[in-house]
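Heads up, one of the protein chains got dropped from this complex, but the rest are sitting where they should.
Moving on, here comes chain A:
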Amino acid sequence: MSLRRRLTLSLVTILVLFAINVGTHFWGSVARNESMEAYRNSVDAARLSTEVEQLLNDQRQTILVLSTIRENTGDMLGQDEYLQAQGQIGDIRDRIRQLGRLSRDVTRLHYERLLESSDTLLRQWSAFYDNYNDADYRGDADDTLPYLETSQRLKELEQHQSFIAVQRANIIDRTIALTDRITVIGFIASIVLTATLGFILVRYTNRSLKKLKRGTERLGGGDLSYRIENIDDSGELGDLAKAFNAMSEKLRNAMYDVSQARDAADEANAAKSIFLANVSHELRTPLNAIIGYSEMLHDELSDPHEVDREQFQQDLEKIIRSGRQLLALINDILDLSKIETGKMSLHCEDFQPGELLAEACDAITPQLRERGNQLETADFSDLPTLFNDATKFRQVFTNLLSNACKFTENGTISVAAREPAGRPGWVEVSVTDTGIGMTAEQQSRVFDAFVQADTSTSANYGGTGLGLAICRDFCELMGGNIRVESAPGAGTTFTVRLPSDPESTRAAA
């Protein structure tokens, strides 16, 4: 359950309890007021009954006295006395009516009966006063029945009113006790419920927060694989945990990317250092010959008897050869560096690949003879014209042929060329030798810079170790590719495929 819903639920529960308390208070108050009014009515009615009883008693005494006076003296009743007496009777009637207004349903029956008997009584008394001065009139004022009956009924009403007053008082007591009890229970329930809800809220929220805190600490400590598990909170804290996990995931991925990039940079840096060390090594080898022979010749020249012109000339040729090798090496390094920094550009022109291949084959003749190798060439005349970099084309095949010569002794080097099936306008040239060959492991590294099949190879066969790296880079620059097939002792075949126009393959790629 979400934090907001928990809080809302708690608030609503507390409000409901509060409303119950307030409602109870008002209901109790109303009930009390109602009972109080009824009680007051009853008290008023009881007081009124007592007054009426007193008046009735007084009036009866007066009538009894007047009746005795009339019989014995025959005195007339004055106008003033008559009006006063009728006024008193009217007063009694008014009070009884007043009593009627105070009488509710429960005492109505008693009141009706009182009214009935009092009417008879008051009519009898009124008639007594009306006919007082009539000598023939014989009233029934002596008849005590109506008075006793009225008196009796008045007492009954009074008793009943008292009974109801007591009853109302009891009800008030009970209502007060009940409302008090409800208020106390409601209050206690509110406290208990609030405390319970608060406890649950704090406990669950605290548990989730602790998990989040632990996660943050672990993540902050560098444990990027840490994930917050078992969040039983489907609300805001659950969402926060999910967001946290998503953040950890992204952080981990970012860190992984960064470390990959760093590794790649380190690798590139290490490769650069190795490259520099290799360059230094490669430059020192021909320099050793150049400086060594020069110093030696210099020493020999200082002793005129020793100079052997023929030997001297041969030694100078060695210096020149080493110098040229040094130059070739520097050119190769510059080429490779240009390729690696993306500054090597293509100078495309139309040329016949067959012509350039034939030139490269001619140029290799001295090296072929040196190692006793035969060269077999196919017919190059059918090859399509290329629009590509002729200089780089020539360099690739000069390198490949020179390479084949280097690793083959008293064998055969063959050059085949054709337009590959399914690739119109392309040229595929393969240079095959019957030399020492390579293992699969050696083949996988053969195009890397400064790598010859093994360290002893360069010692045995010379070379910069850059030729094939340059060949591969040139072929790719020209929009084509180069691959090698070989087995130890079974010779090697390098196959180059080049498009007629480097732009066409780049557009297709």
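As a working rule, contacts are C-beta pairs under 8 Å (C-beta built on N, C-alpha and C of every residue); 3 or more make two chains touch, one makes a residue touch a chain; residues count from 1.
Methods note: contacts and distances are computed from a predicted model.
Asker: As a check of understanding, state which of "Electron transfer flavoprotein beta subunit", "ABC-type multidrug transport system, ATPase component", "Succinate--CoA ligase [ADP-forming] subunit alpha" or "Response regulator" is the UniProt name of the chain not shown.
Answerer: The missing chain's protein name, per its UniProt entry, is "Response regulator".
Asker: Out of A:281, A:324, A:338 or A:445, which is the one that touches the chain we can't see?
Answerer: A:281
Asker: Which candidate, A:261, A:291 or A:490, sits in contact with the chain we can't see?
Answerer: From the options A:261, A:291 or A:490, the contact with the absent chain belongs to A:291.
Asker: Considering the whole complex rather than only what is displayed, give the residues of chain A touching the chain that is not shown.
Answerer: Counting only chain A, the missing chain is touched by 277, 280-282, 284-285, 287-293, 295-296, 299, 318, 322, 455-460.
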